[in-house]
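Structure incoming, see below.
Left out: one protein chain. Kept in place: all the others.
Showing subunit A:
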Amino acid sequence: MEDILSISQELSRGLFVTVSILIASSLLAYFMGFISGLLRLSKYTLVRKLTGFYIEVFRGTSLIVQLFWLYYAIPMLFGIPLGSNWIIGVIAIGLNYGAYLSEVVRGSVEAVDNGQTEAAIALNMSSYQKMRYIILPQAIRMMLPEFGNYTIQMLKGTALVSLISLNDILYYGNILRSSNLSQAPLIYLVILIFYFVLALPLIFLTRKAEDISKKGVAN
């Protein structure tokens, strides 16, 4: 019991990095998801193709490869070391899951009944008004459960930032393990519980989102 307490105390030093990366990267991912999801529906072929390229590249390769790639490429591209690994972690996770979320956004917008679009056109709404007042309010409800699921995926993804030497929960756990090998089972179990406790609110929010998305939808 005392061991668990001392391990938890050590691990909680990494809590801030894990949570801050999760929050920042999920905000970036939601933003990218909406922008690229809507651009994917643009009437301009070039815009659609370019967004498609971003989406397929980030969905087609692994997060860990993207993380390492950006870790080496960003300093190279800008000619200077960007300094903060924290930003690189956020960019990698945000862009990766942004690509996945864009498909969710696109799918939900396309799933809104065609009659709604026709009605908006019949009421002489501009295409902005149509999106803002008719399509999105209905589409966003459909997106909520998937956004919740992907946020849980992002939490799992943040564990990778320990590999680019960020001091997150797993980083402190690995240090503990290297100094005390026989305690490894307990250490990793406590790490898993840490991540699970962080995921719990997201799991409940996702379930709530599922209820919301089902409510009042004619089938």
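Structural remarks
Assume contacts are C-beta pairs under 8 Å (C-beta built on N, C-alpha and C of every residue); 3 or more make two chains touch, one makes a residue touch a chain; residues count from 1.
Just so we're on the same page, contacts and distances are computed from a predicted model.
The UniProt record for the undisplayed chain lists the protein name "Ectoine/hydroxyectoine ABC transporter permease subunit EhuD", from the options "Aspartate carbamoyltransferase", "Ectoine/hydroxyectoine ABC transporter permease subunit EhuD", "Diol dehydratase small subunit" or "CO/xanthine dehydrogenase Mo-binding subunit". The chain not shown here is touched by just one of A:S6, A:S42, A:T61 or A:Q129, and that residue is A:T61. Contact with the omitted chain, checked across A:L39, A:V109, A:M131 or A:L155, is made by A:L155. Considering the whole complex, the residue from A:F16, A:F31 or A:W69 that touches the absent chain is A:W69.
Across the interface with the omitted chain, subunit A contributes residues 56-57, 59-66, 68-69, 72-73, 75-76, 79, 152, 155-160, 163, 170, 173-174, 177, 181-185, 187-189, 191-192, 195-196, 199, 202-203.
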